[in-house]
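All protein chains but one are shown at their positions in the complex.
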Amino acid sequence: MANHHENQSMIAPSISLRRRGMDFLVTCAAGGAVVLVLLPLGAVFGYLVYKGVGSINLAFLTETPKPPGETGGGMANAIAGSSLILLLGSLVGVPVGIGAGVYLAEYGRNRLGNLIRFTADVLNGVPSIIVGIVAYGLVVLTQGHFSALAGGVALAIMMIPTITRTTEEMLLLVPNSVREAAYGLGVPRWRTTLSITLRTATSGVITGVMLAFARVAGETAPLLFTAFGNQFWNWKVNQPTAALPLQIFTYAISPYDDWHKQAWAGALILIILIVFSVSAVRFVASRGMLKGAN
Amino acid sequence: MPGPQPVPSAVEKIDARSHPRLLEGVGAGEFADRIFYVTMLACGLSVLALVALIIYELSTKSAITWHAFGWKFFFDSDWDPVNEVYGAWPFVYGTLVSSLLALIIAVPLGVGVAVFITEMSPRWLRTPLAFTTELLAAIPSVIYGLWAIFVLVPILRDDIEPALGKYLGWTGLFTGTPYGIGMLAAGVILAIMVVPIISSITREVMTAVPQQQREAVLALGATRWEMIRVGVLRNARAGIFGGVILGLGRALGETMAVTMVIGNRPEISKSLFAPGYTMASVIANEFSEATSDKYLSALIEVGLALFIVTIIVNIFAQILVWTVTRGTPARAHG
Partner (left out) sequence: MGVGVKVEKLNAWYGKSQALYDITMQAQANHATALIGPSGCGKSTFVRCLNRMHETVPDARADGKVLVGDLSVYNGTTAVQIRRRIGMVFQKPNPFPTMSIYDNVAAGLKLNGFRDHHRLDEIVERSLKHAALWDEVKDTVRKKSGASLSGGQQQRLCIARALAVEPEVLLMDEPCSALDPISTGKIEELIFQLKEKYTIVIVTHNMQQASRVAEFTGFFLLGRLIEFDKTEKIFTTPSDKRTEDYITGRFG
């Protein structure tokens, strides 16, 4: 593709002005589209840093929210709550997702495998608010109250299909000769899958897990009526729990200036968390997913 | 082929001795193999179970309103929880209009970005550009909402909407007081969120178009744009359309950012400046306040409808993308 320019200049004399004008216009339009898309990206990050940095302080990171209208306080309990919910979600979602990915890659070359593969893609496209309704019906209604557990279940349901498909992809990248080497030594199949195949694909699988984690870390909709939110500290799995995205939402639509500032600060913390995990993934991946596997 | 039998007599003796071995007594792991297989299978089946669970939860818990209103539920405009009368048409309308608006803005941008990255950009710029546009998809919805409330909405209210009203007011789409908050804001923020999906799928299918297609067109003396149009876009159009539909699926189900800027009023207005409401937003706002069984059922029925629509849209999109990236070339005639 690098030689398009040469091609073009070689044949240029035979091309009419109108056609060249069109070519120029389209190039400008495509470039313009890039600028128009990068503009909001820059604006979002710019505002996050500009509004957020000034509002992050010790109180924000260590205190719980003040009653409506009072200034001060912070989102410490929401940060803790988010960690709790994400931990619960990962505890369920990561092993099940990896297991399903292993099934698809190692045993799933059949109709059941195709069905699961297809269903995972379907599940991936289910709006997060719907997942919230299901977690509500499953956990909140049975327990009788909102809880961190319900939020964790909602996030787990969202993590599973993503992790499943990336795990499968990464395991399929492991050359079959590596599996054969282990079988040839008399290593049983389960041991080969765990200690050889999965281990060879570890960094790729971790990438998938981190991406799923980053995706659900900012999810708000499925937490609205599962984790629900809480003004106070809570470490109990079966109690309503604050979460960073929920708190950002509540504060953003509130009428108080101080809460708006805190919403920006919370958003900055959240995005740092997400960008950090995504770029950690990029780093790990560039360090050689499956290095030397071929 | 009845060849002569091999001659075993060539071998003088077979040593049949065995000696004590390092792994003597180590099991063959057949039982462990079985356990492992069943566990992995259970994980795989859980994916099926989850979708079944979603369908079960949504359909059983929305039975009350389904029996009370039937299909009328989706076409009636009256949403009145106080009198227990539920019609979801304003939400259906709001969802469709905000998503279509988003696509109208996002499709040219997304395709433009993809064309620029795959066909025009210098090689060194490709990866950073692709990474940056993909970063847009990593920003959580609630942060887009926050940004929209405090940055986008004021710009729309003070600059863009007055201008649109002045020059395009005659269309009827841009009339009334420019509040900033409303259908237009929802469409714009959705567009920003949908662009990375459209552009990444478009890039994927454009890269899948074989290089020979490009060279064949260039060899006929085409300009770069003609090459892209004839050699690339035409071959990739089914996949690009799939990307657009995938973007639509995302827009339909998007909740937080829309809820924060659309105004949340179950009204139907021709003007895009007016507030609206979407299916996802009404669930987000009213679910935890729904006190009566019928109210909850109505909200869950909205959820069921949203679920079915997004599923159909996503499956359709998957099939379209698949025809370009994995299947045979989209079509032979051109």
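Letters A and B name the chains as they come in the text, with residue numbers starting at 1 for each one.
By definition in this document, contacts are C-beta pairs under 8 Å (C-beta built on N, C-alpha and C of every residue); 3 or more make two chains touch, one makes a residue touch a chain.
What you see is a predicted model, and the numbers here were worked out from it, not measured in a lab.
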> Looking at the whole complex, which of A:M22, A:A43, A:V178 or A:I253 touches the chain that is not displayed?
Replying inline: A:V178
>> I need the residue numbers on chain B that touch the omitted chain, in ascending order.
In response: 1, 3-8, 10-19, 21-23, 26, 28-30
> Mind pulling the chain A residues that touch the left-out chain?
Replying inline: 109, 175, 177-188, 191-192, 195-196, 199-200, 202, 290-293
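By our rule, only the chains that are shown with their structure count from here on.
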> Residues of chain B touching chain A in their complex?
Replying inline: 23, 28-30, 32-33, 35-37, 39-48, 50-51, 53-54, 57-58, 61, 108-113, 115-117, 119-120, 123, 129, 132-133, 135-136, 138-147, 149-151, 192, 195, 199, 211, 214, 218, 221, 223-228, 246, 249, 252-256, 260, 280, 283-284, 287-288, 300, 303, 306-307, 310-311, 313-315, 318
> Can you name the residues of chain A that touch chain B in the complex?
Replying inline: 1-2, 4, 7-8, 11, 14-15, 19-20, 22-23, 26-27, 29-34, 36-38, 40-41, 43-44, 47-48, 51, 95-100, 102-104, 106-108, 112-113, 115-116, 119-134, 136-138, 157, 160-161, 164, 186, 188-191, 193-194, 214-215, 217-221, 224-225, 228, 245, 248-249, 252-253, 260, 263-264, 267, 270-271, 274-275, 278
